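Written out below as structure tokens is the structure these notes cover.
Of the protein chains in this complex, one is absent; all others appear in place.
Take a look at chain A:
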Amino acid sequence: MAALAAVRRCRVLLHGAVKSSFRGSPSQPRSYSAGRLSVQERIERKRQAALVGGGQKRIDAQHGRGKLTARERVALLLDPDSFVEYDAFVEHRCSDFGMEADHNKFPGDSVVTGQGRINGRLVYVFSQDFTVFGGSLSGAHAQKICKIMDQAMLVGAPVIGLNDSGGARIQEGVESLAGYADIFLRNVMASGVVPQISLIMGPCAGGAVYSPALTDFTFMVKDTSYLFITGPDVVKSVTNEDVTQEELGGAKTHTAVSGVAHKAFENDIDALLNLREFFNFLPLSNKDPSPVTECHDPSDRLVPGLDTLVPLESTKAYDMLDVIHSIVDERDFFEIMPNYAKNIVVGFARMNGRTVGIVGNQPKVASGCLDINSSVKGARFVRFCDAFNVPIITFVDVPGFLPGTAQEYGGIIRHGAKLLYAFAEATVPKITIITRKAYGGAYDVMSSKHLRGDVNYAWPSAEVAVMGAKGAVQIIFRGKNNQADAEAEYVEKFANPFPAAVRGFVDDIVVPSTTRRRICRDLEVLATKKQTNPWKKHANVPLAGKKGRGRR
């Protein structure tokens, strides 16, 4: 953790009286007594100092990098005038390496913390200040973050972290490490209690990366944010790999290759405005219901385009996003991880105003099969929804799990099990629509009736079977003639929704254009659903290790 390449030793500046556009406390009449500053004056000075962080020069440098300051970010994220700051007077306690000098003390240290409102709803925020010691994490910095996290847990409100930090405050040594651990512990304790969101807006390296990794959602800003355990210099010295910061841990890498980040935005302003939009989908805590906003889209709207969407040939692809966009309110779908494991689509939308989580196989990519990455992506999303009372709507068109040595050696068995586990464990309302294929084990996995699906529908184009007709016939009639006839018979028997419908494994076969109406009504019914799993200390989800190296 000490090997933080990104930490740039900051020359410490004492800032003069810099004008700030932010509201400070109202100016008080100056009163001097006996040549010494009055308390009132000191309060005022400290407040002013806290507002400008590392000083105008560092602010200009931050702007020069295309980044906003910690306070500017908070101001954009929260409703106007809603931010209530805590700990503006906290200073670091380090006395080594000259850190105790007055000019090395900054009121508030390298993070701004507090609470405020997003569209009127409570949220706790910390925003790391890169202008103060490169946003490095001191004991005091960690303590400030822990304070708001503890309070967020007490009142049940989400925590948003705006990360822009070079890493540990090296001057503080173990105190800084202890600070990280304190935060990690709170991240874990808060997990499943209040939503936690990280927005990476600058460097985030070393041990610091584990805090975002523990939160529910990690977003990044393109070109100006990086996440890595060790920077390019260390990588070069250890593995002799030449890699740039951007390639190693930029937004593109993490949203498309590693799956560490859930989405990336163009710049600070875009990211913060999108975060406001995203926040509106989330319940405030695990004790709050899925939020319902005013909705202008009629809940009984028919979607005629869906009746012809699924191609007649079962080998032809279509875009599951077309299904999702046309069914949800106002075509408004906030997709999570849109560039990673694209064979599954997950994200938030609303049905008649109520937030729902959408999971859908994507026939356009790899036929919508389940593989390691898509299983893990889906599982994580389903577990979030279940933890926070967000109903799950699943659109199924899955030909099965992806075969091959790469997948088997990579542990598709245990990774696929995660998705199965997540759907089975979930007690929120679960509605499933089989649009076309639901083959093999993947049928079971995708929120089937057998895993306590509340309402399971099939479109007329649905085919629920152990496998495709061709493969099935090759096994059943191995070495026999008349394979073509047998195949036709298999298609006739299984390539339709009836085998599942006669057994009650789907509740109804619905006309696709009525799907929106059906789901809206079902959600209304299921709003009072109560289901509990058996008492346990905690469940043992098949976490198991990551996919083997070098096999992509």
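In this section, a contact is a pair of C-beta atoms (placed from the backbone, for glycine too) under 8 Å apart; a residue touches a chain by one contact, two chains touch by 3 or more; residues count from 1.
By our rule, contacts and distances are computed from a predicted model.
J.: Name the absent chain by its UniProt protein name; which of "Propionyl-CoA carboxylase alpha chain, mitochondrial", "Mediator of RNA polymerase II transcription subunit 20", "Nucleoporin NUP42" or "histidine--tRNA ligase" is it?
T.: Missing chain, per its UniProt entry: "Propionyl-CoA carboxylase alpha chain, mitochondrial".
J.: From the list A:D223, A:E425 or A:D444, pick the residue that touches the absent chain.
T.: Among A:D223, A:E425 or A:D444, only A:D223 touches the chain that is not shown.
J.: So which of A:I170, A:A213, A:A256 or A:C295 would be touching the chain we can't see?
T.: Of all options in A:I170, A:A213, A:A256 or A:C295, contact with the hidden chain holds for A:C295.
J.: Among A:S95, A:T244 or A:T308, single out the residue that touches the unshown chain.
T.: Final answer for the missing-chain contact: A:T308.
J.: Pick out the residues on chain A that sit against the missing chain.
T.: 63, 66-68, 72, 75-76, 79-80, 82, 117, 119-122, 223-224, 265-270, 273-274, 276-278, 280, 284, 288, 291-298, 303-309, 312, 322, 325-326, 329-330, 353
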